[in-house]
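Excluded from the complex is one protein chain; the other protein chains are retained at their positions.
Right after this comes chain A.
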Amino acid sequence: MLGLEKKDTSLLIIVAILTMCAPFILNPFPTGSAMAQFNAGYPDLMQRFVIFGIFAIGFNILFGLTGYLSFGHAAFLGVGSYSAVWMFKLLGYNILPGIVLSVITSGVFALLIGYISLRRSGIYFSILTLAFAQMSFALAYSVLTPLTNGETGLQVYNSDPQYFHSDALPNIPHLFGQEMQSTFKLELGAWSFDFNTGYYICALIMLVMFYLAIRIFRSPFGLMLKAIKTNQTRLNYTGLNPRPYTLAAFVISGMYAGLAGGLMASMDPLAGAERMQWTASGEVVLMTILGGAGTLIGPVLGAGFIKYFENIFSKINDTVLHQWFAFLPDGMEDFLIVIIHPFVGKGWHLTLGLLFMAIVIFLPGGLVEGGQKIAQKFRGSKAKDDTTATDSTPAE
């Protein structure tokens, strides 16, 4: 179907079902229950899941296939966001022009940075991209203030022209009148589920982008990118020029990042320079490696995993812990909480860091490899061969 192999088609269908049913899947606990804080099915977080999913899918095209580790992809995210907000300011709140422009500008930007950075490989390439991203970040804060509105962040003001805006249209980001923020709440007994327009638009775009990524992975172009990762010397002596291939991969992944940035601004029409900071670039690297670099589904899983941690784990504070361990004798309760305290709430980074280390050491192929190992256990050794077929070249 859709020009895909059977295996890839089923993967796409599974991802489609999961994203479409996400409001149910992410809200498994009744609203009033003690476990409700583990519910991730609120619009804001669901939007972030899919937007960072797009970001990571794009990053994986560069890093997973060619092995070129870019530490500056957040720059494209930021450029995308700024472009989208500018479109809101000039044309109006329809998100379509904003998204289109964010993809174009980030593509041009990626072409420029890629052309220079790709003259080097390995750590030098990483440092060059990092330098460019930090430069963009610093510029956005200082010299480029007229374009970026500096520390305040770029936002839409009443005095902005908004040429295509009319009173009939909502005064927040919308797609032909459909507001991004509008949410339909479904109450089923003790449960409640949120269906948010913005989320579904992002999810549909993510599915298209995921499909596109599968096509790239299975194309001659994708094969060349894998060849670049494996052995550039042989590629050179096979009469192929690696430079344009890596540049194309860089631009494509930059455009994915720009799209993610544009969508972010569409969900919340505000763009700040901190979106370009190196921590944001590092985050997408973590997502990709955590999920499984070079695999199709890995980056999406990694993005979901990290965003879930960031938003849910960080909310567990001492009060919540006291509730959980209330059944224990007082001394024991306090003791346990003292031990757990550094790992939750503000300390969620510590847990994430430990998990990341564990995954990189024991499962170099990321969550996908973990899943494959479990699946193998269940199916027994007879199916050993086709589990590797999800196309993982483990991260290095």
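Keep this in mind: a residue touches a chain if its C-beta (ideal position, glycine included) is under 8 Å from a C-beta of that chain, and two chains touch if they have at least 3 such contacts; residues count from 1.
Note that in this section contacts and distances are computed from a predicted model.
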| item | value |
| --- | --- |
| Name of the absent chain as recorded in UniProt (options "GDYXXLXY domain-containing protein", "Amino acid/amide ABC transporter ATP-binding protein 1, HAAT family", "Cell division protein FtsW" or "Alpha-D-ribose 1-methylphosphonate 5-phosphate C-P lyase") | "Amino acid/amide ABC transporter ATP-binding protein 1, HAAT family" |
| Touching residue (missing chain; options A:Thr233, A:Thr279 or A:Thr319) | A:Thr233 |
| Residue of A:Ala138, A:Ile216 or A:Ile312 in touch with the missing chain, whole complex considered | A:Ile216 |
| Interface residues of chain A (partner: the chain not displayed) | 3-5, 215-216, 218-224, 226-227, 229-231, 233-241, 244-245, 248, 252, 393 |
